[in-house]
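Before I ask anything, let me first share the structure, which is written out below as C-alpha cells.
Note that this complex is displayed minus one protein chain, with the remaining chains in position.
On to subunit A.
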Amino acid sequence: MAQRAVWLISHEPGTPLCGTVRFSRRYPTVEKRARVFNGTSYVPIPEDGPFLKALLFELRLLDDDKDFVESRDSCSHINKTSVYGLVVGGGELWPVVAFLKNNMIYACVPLVEQTLSPHPPLISISGISQSFELLFGIQDFLFLGQRNDTELNTKLNQLPDLFLQACPFGTLLDANLQNSLDGINFASVTHPQKQPAWRVGTYKGKPQVSISITEKVKSMQYDKQDIADTWQVVGAVTCKCDLEGNMPNVTISLSLPTNGSPLQDILVHPCVTSLDSAILTSSSIDTMDDSAFSGPYKFPFTPPLESFNLCYYTSQVPVPPILGFYQMKEEEIQVKITVNLKLHESVKNNFEFCEAHIPFYNRGPITHVECKVSFGQLEVFREKSLLVWIIGQKFPKSMEISLSGTVTFGAKSQEKQPFDEICIGGTAYLKLHFRILDYTLTGCYADQHSVQVFASGKPKISTHRKLISSDYYIWNSKAPAPVTYGSLLL
C-alpha cells in the first residue's frame, strides 16, 4: 500500500532534457521492504536524472521520435494503463504509475509485496490505486484554483511540508493535500472525539450552504442517413457547506421537473453516508427495468470543510440543444462550406456566449475568405487556419442561422500549420462553444426547501445552475467522419 518514491516533472519540450524534476520524494523504509519482497527482481529507485530520462522516453515525450526504436515502438510494446516499466541501470523498474496533465508529469512507484517476475496483475497490487490517489491529489492541489506560474511555484514549494503531513512514510494518509495544509494551520485546535479525518478543524461563522449544478453537453452530429447523432449531458454538483459543529449532517435532494431527463451513472463523494439502490443502479449503459428512476435523488452526508463535488451524473436528453449540419467540399485550393444551426425551442435562448469554431487542418494558411452569415459575425484567424463565428447572446426568432461561402488556402508548409490526425482530406468538423447560466438541460435543480441541515443555526442556502458545451462537434456530412459505437445503433 506504500509508495517507494514520488516525482513531479514539468514537461518542457524543446529544452535539452525536455523536462525538469520539480519535486521528488523517496521512502527508504519502504525501499527496504521492497528489497526483501522483490528478491532477485528488485530494482532500486534511480536518482532523478536517470529516472527523468527513462520516463520521458517511455512516455514519448522526448523530441526524438524520428526513428523507429524497438523498445518503444515495437508492436508488442502495448501499454493499456498508465503503469509503465522503465529500463534503468540494466533492470526494469516496475510498476511506475505516471501520467501527463497540464504539462506536468506525475509519477510514483508503489511497493509490490512479492516478486516482480512475472509481473503480478495490477488489480492485485494494493499500492496501485493508492498511487493514483496520491497523484490525483497532487494534481488537484496544484491546479485547482491556480491561475499562474507564481502560484504554481508557491504550491510546489509547499509540497515537501505537505508530504511530511500527508505521506510521512510512503503510506498515504490523505489524498486531499489541501486538508493537510489546513492541518498544519489548524494544529493548535484540539480535536474532539469522532472527528472525521477528512474534516480537519471546524468552521466558525455564519452557516451557509451553496450548491451549484454544472452540466456539460457533448455531441457528435453527422447529418447522415446511416450514422446516428449522439449527445450526452454530464453533470457535476458542487457543494460548499459552512456549518458549525464536528459532524453536521446535511441531506441534499436533486429534483427533476415532470418532463426532466433522469439522472444516470451517478457517482458520489465518499462523504455520502447512504445511497438509495435506485441511484446505484440507474445506468446509461443498461437500464435494468423500463421505468428509469426520476428522483428525487437524496444524498445524506457530513460535509468536508472545503468545496467538494457531491456527485457526478450523466443523462440522455431527448434532443440536442443545438442541431446543425456542416457541409464542406474541397475544390482544388479552396473549400466551399455551408453551416446551418438550429436552437431547439425548449432551450433557454439566453447565452452567456455562443460561438462556432471552424478549424481547417492539414492545409496551408487561409489566404482568402468569402463568407456570408445570416446572423452574428465571422472572425478569421489566418495563421491558425480557423474561422470563428460569433453568434452572441441570442439566436434570432426563427431559432435558425446559417453560414455559407468559400475559403482559400495558401501553400502548405509542414511546420506551421495545424496538424490533426483525424481531419484528413474532407473529414472536418465545427465545434460549438456556448454557456447558458441558471439553466440545466436535464432540468435538474436543488430545491432550497428540500435541503435538510442538522446543525446549529439556520443556514443560508444558495443554489446555482449552468449549462456549458464540451466536445460539441458537428462533422462535415460530405466526407467520412469518426464514429463511436453508439452512432452505429440505428
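By our rule, a contact is a pair of C-beta atoms (placed from the backbone, for glycine too) under 8 Å apart; a residue touches a chain by one contact, two chains touch by 3 or more; residues count from 1.
Here is the rule we go by: contacts and distances are computed from a predicted model.
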### Query
Can you pick, from "General transcription and DNA repair factor IIH subunit TFB4", "Globin domain-containing protein", "AP-5 complex subunit beta-1" or "dolichyl-diphosphooligosaccharide--protein glycotransferase", the UniProt name of the chain not shown?
"AP-5 complex subunit beta-1"
### Message
For a quick check of understanding: of A:Leu17, A:Leu144, A:Leu280 or A:Ala411, which residue touches the chain that isn't displayed?
### Response
A:Leu280
### Message
I'm checking contacts with the chain that's been left out. Which of A:Tyr42, A:Tyr203, A:Tyr312 or A:Phe375 qualifies?
### Response
A:Tyr312
## Note on the structure
Which of A:Pro168, A:Pro257 or A:Gly392 touches the missing chain? It is A:Pro168
### Message
In the complete complex, the non-displayed chain touches which residues of subunit A?
### Response
1-2, 24-29, 31-33, 36-37, 47-49, 60, 65-66, 68, 70, 72-82, 97, 99, 101, 112-114, 120-126, 128-130, 132-136, 160-161, 164, 168-169, 171-176, 179, 183, 187-188, 190-198, 216, 218, 232, 234, 236, 265-270, 272-275, 277, 279-281, 283-286, 309, 312, 314, 362, 414, 419, 421-422, 424, 482-485, 488-489
